[in-house]
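Every protein chain except one is present and positioned as in the full complex.
Let's look at chain A:
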Amino acid sequence: MKPLTFTLRSEPDERLDLSGLTPQKLNGMQPADIARLPIGTSRRPATVGDVFKVEGRDISSIVFSGGSGRFDLVGAEMTAGKIRVEGDVGARAGRRMAGGLLNIEGKAGLQAGSGMRNGRIEIAGDAGDGLGGPMVGEIHGMTGGIVIVGGKAGHRPGEKMRRGIIALLKGCGDYAGLGMTAGTIVAIGRVGLYPGHLMKRGSLLFDRRPAALSPTFIDCGRVEIVFPALFDRYLMEDKILDRPLLGKKPFRFGGDNAVLGTGEIMFARG
């Protein structure tokens, strides 16, 4: 069966809320009903039919042919199935996602994977600030699942993260893992200021020594442990990386000792 495909007619005039276009929310709906769903956010909101040409019937596999920075909440709260966006998305893609695969072939805006609980988000381009983080007032950011960013991520990726994995393949901005409780952030390339600031537990795994490390992290020396090899193997088997990240004897810093101090920053090259 052909995937349910939303082909973008032209750049939308307003921001769109696409949280309703997920496999489980469209389950059982006819194409005509789908076309009438309101997705605009202005006073006279646009419908799906105004913005997209709708084709295909397989709702477990949804394709957005063409993307836009105005596509907000793509794949929000999805629990299963696949969504592929052939282009960019706006804010909070995969917000509170609980399962399935969200594949974004372009860039993602602010807070992709915010509060994500499970599943997998792949972003080929850059990602905005607050990747996997909480929204205002929330205690935790991401609590499970995996986010892979092929480009560079903005500031505060993995803020207040509690579980799960974030992989950043071209570095990120400042404060990676800000206040994280647990989980794992992997970064290749340059990371910004003070990664792991106020982290209680969790792991920040880098391919190089971070340029500006908070003084509340303590040097534990080079460690010879099994975990890096095991995790490297996982990253390669899952096709997240094509070569080992940490090697057998990475450098390790413990912290943030301003709080609990049981987190870690490990990196391959000193």
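Everything below uses one rule, namely that contacts are C-beta pairs under 8 Å (C-beta built on N, C-alpha and C of every residue); 3 or more make two chains touch, one makes a residue touch a chain; residues count from 1.
We adopt the following convention: contacts and distances are computed from a predicted model.
Enquirer: Looking at UniProt, which of "Formylmethanofuran--tetrahydromethanopterin formyltransferase", "Amino acid ABC transporter substrate-binding protein", "Putative membrane-anchored protein" or "Quinone-modifying oxidoreductase subunit QmoC" names the chain that isn't shown?
Expert: Matching "Formylmethanofuran--tetrahydromethanopterin formyltransferase", "Amino acid ABC transporter substrate-binding protein", "Putative membrane-anchored protein" or "Quinone-modifying oxidoreductase subunit QmoC" to the record, the invisible chain is "Formylmethanofuran--tetrahydromethanopterin formyltransferase".
Enquirer: One chain isn't shown here. Among A:D17, A:D72, A:D129 or A:E264, which residue touches it?
Expert: Answer from the full complex: A:E264 touches the omitted chain.
Enquirer: Touching the left-out chain: which of A:M135, A:I225 or A:A258?
Expert: Touches the omitted chain: A:I225.
Enquirer: Give me the chain A residues in contact with the hidden chain, please.
Expert: Against the left-out chain, chain A lists 163, 165, 182, 184, 201, 203, 223-227, 229-231, 233-234, 237-238, 262, 264.
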